[in-house]
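Every protein chain but one is kept in place in this view of the complex.
We call the chains A and B, going by the order they appear; numbering starts again at 1 in every chain.
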Amino acid sequence: MNTDHPIICLNNISFSYPGADAPVLDQLDFDFYAGERTGLVAPNGSGKTTLFQIVMGLLKPDSGHIKIFGKTVSEEKDFVAVRPRIGLLFQDADDQLFSPTVLEDVAFGPLNLGKSKQEAVAISRRMLSSLGLEGFEDRITLKLSGGEKRLVALAAVLAMQPEVLLLDEPSAGLDEKTKEHLVGILKNLDISYIIVSHEFDFLAGLAESIYTLQNGKIVLDTELHLHEHVHAHTYGRQPHKHD
Amino acid sequence: MLISGAVLAAAGTAVGLKKIDYDRIARVGILSASFFVASLIHVPIGPASIHLIMNGLVGLLLGWAAFPAILVALLMQGVFFQYGGITTLGVNTMIMALPAVICYHLFAPLLAKGRKAVLAAAFGCGFCAVLLGAVIVGLALMFTEEKFLEVATLVVTAHLPVMIIEGLITAFTVVFLQKVQPSMLPTFDGSPQKTANSQK
Partner (left out) sequence: MIDEPFAHGSSIIHRIDPRFKAVFAGALSVATAVSYRFEALFFALGLSLLLVIAARLAMGLVIKKLMVVVGFLLLLWLVLPLTFEGEVFTRIGPVKITRPGLILSAQITLKSLSILMMFIALVTTASLVTLGHAMDRLGIPAKIVHLLLMSYRYIFVIEQEYRRLSRAAAVRGFTPGTNLHTYRTYAYLVGMIFVRAAERADQVYKAMRCRGFNGRFYCLAEFPAHRRNWIFAGLMTISLAVLVLLEFTNAAQVLT
């Protein structure tokens, strides 16, 4: 594993939405290396989704440079080349599952990568069964439950065999059982990932290092420090476990 | 009459499809879905209620793409509610989509003017979209049987309340869109990329 160069390197990134007073991201620097499993915890509206969309080239930063897999990416065609290697799981699975059936949705990525129909279908079936979704192939996407949608969306992202996963609030709205299932899946994946979440307990089991977004910048906290910090503000009044 | 309706609708849809490339399929499809949902809304008028049509607004938002969008919405109405068979699909698409496109060309340029002009243009757009639809119904009936000319006048008069309500609602909706998401309106040539996103 090459750990000399970061696979995602953000340098001096600023972004503000039209009409907003303060920038969401303010001269942000961030390096992400292969093999890392990183958590990003921050309140809603602090720019986590924006950050992911900038990495994928879906939003254009007002300033700054992005290097992915060691190459500078700035134009749409640069991003088109790197997108298949980075899997972004959207916060709202309904945005992601636009195909009518589960099989078609999971196969969409592989087909776009030039796989034949047979290959794409085979990859999709394999992926679905590895996530415990056997028999879902012909289900109509819009009739799935919230948890099923999230898992199918994950299968669709993984079917492209990405090298990095960007997961945007993957546990939001899931029941405990599905959440555990998801944690099990992610733990067993041999892949680097960044998880954005505001659920500390969910992140704690999955991330090796945890960062926060503060005032438009990414800040590394030591785990202990962050633990206290999150408790005091977000989970202080709710019942929770201590390991 | 049914056949000429179908042929014309097919021609309009073909033009509409030419105008949308594959990048815009998702956008037109989802707007077509919201058009379908909007047409389920019942608005009270006196003791009765009417359901919205909103073909004028669809014309403003989509231009020629209103043809395929309306065809798709009507097809779904047919499948969900069995409002009509296959044969009337063409005629019904013409009745709603042709006025939408005409109104787009008539009123869209006026949206760049001041607030009062916008209100008037949007009202006119909603009003005329239904009026022209009624006129097409009248014309269609005239081709089947000349005696129907009186009935055609009747169709137009009977739809007068609908026209007024469609005009009002289209006017208020356009004013709303101009405040909230002006990039959706044609003066800004609402291409998908330009639309500002609210942060999720």
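Basically, a residue touches a chain if its C-beta (ideal position, glycine included) is under 8 Å from a C-beta of that chain, and two chains touch if they have at least 3 such contacts.
Since this is a predicted model, take the numbers as computed values, not measurements.
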Contacts of the hidden chain among displayed chains: A, B
Contacting the left-out chain in the complete assembly, out of A:14, A:101, A:129 or A:178: A:101
Missing-partner contacts on chain B, residue numbers: 2-3, 13, 17, 20-23, 25-34, 36-38, 40-41, 43-46, 52, 54, 57, 61, 68-69, 71-73, 75-76, 78-87, 147, 150-151, 165, 168-173, 175-177, 180-181, 184, 190, 192, 195, 197-198, 200
Residues belonging to chain A that touch the chain removed from view: 53, 56, 58, 80, 83-84, 87-88, 90, 92, 94-96, 98-101, 103-104, 107-109, 111-113, 117, 121, 140-142, 156-157, 160
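We take it that only the chains that are shown with their structure count from here on.
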For chain A paired with chain B, centre-to-centre distance based on mean C-alpha positions, whole Å: 40
